[in-house]
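Only one protein chain is missing; all other protein chains are in place.
Our next item is chain A:
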Amino acid sequence: MAFNSTVETLPAMGRFSLRCKRENTVAMSKALGFELPSSISESAQSGGMTALKLGPDEWMLTCPMEARSEIEKSLAAIYPDAVHSLTDISSREVSIRISGPEAEELLSTSCPRNLAELKSGRGVRTIFDSVQVILTREEQNQFRLDVWRSFVPHVMGLLRVAVAEFECGL
């Protein structure tokens, strides 16, 4: 059986860690221009911006690099009324995209989650062979791993070995 999946690192993208209390989410959503998702693992999108809910009071915002200052400005404007923490973590992580019909199986070689239960458009923080990652299922057969920069060689190495094993039919 032919193997048709790819593993690639993605160009830099803007990333923020956003923390705020429940009572402030309405004001935050208003300033961002779209509703922040309300349950863990859900994501919401508007324009080039995506918000993924990681914890009860935690979201990850992703956007194009050049859109960062605009987000910072619009949220800083409402800070006095809606206290929150917005941290630019763009260069902390590198994103790896895994796509193709074998993508789910490829990831399951090092991720203990039941990936079949992760629906399209959702994302979670989890573990990938002892490395903490944010795993997003962008489409049915397309995943993105956000990995802390210094762990990328390790994660890419594991994925390359897995790809090699799949290619020779192991």
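Note that a contact is a pair of C-beta atoms (placed from the backbone, for glycine too) under 8 Å apart; a residue touches a chain by one contact, two chains touch by 3 or more; residues count from 1.
Operating definition for what follows: contacts and distances are computed from a predicted model.
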Undisplayed chain, where the name is taken from the UniProt record, one of "Sarcosine oxidase subunit delta", "Sugar ABC transporter ATP-binding protein", "His-Xaa-Ser system radical SAM maturase HxsC" or "Ion-translocating oxidoreductase complex subunit B": "Sarcosine oxidase subunit delta"
Touch criterion as defined above, residue of A:L36, A:L54, A:L145 or A:L159 at the omitted chain: A:L54
Candidates A:S5, A:N24 or A:S41 - the one touching the absent chain: A:S41
Residue in contact with the excluded chain [from A:L10, A:V83 or A:I127]: A:I127
Interface residues of chain A (partner: the chain not displayed): 39-41, 54-56, 58, 112-113, 117, 124-127, 132
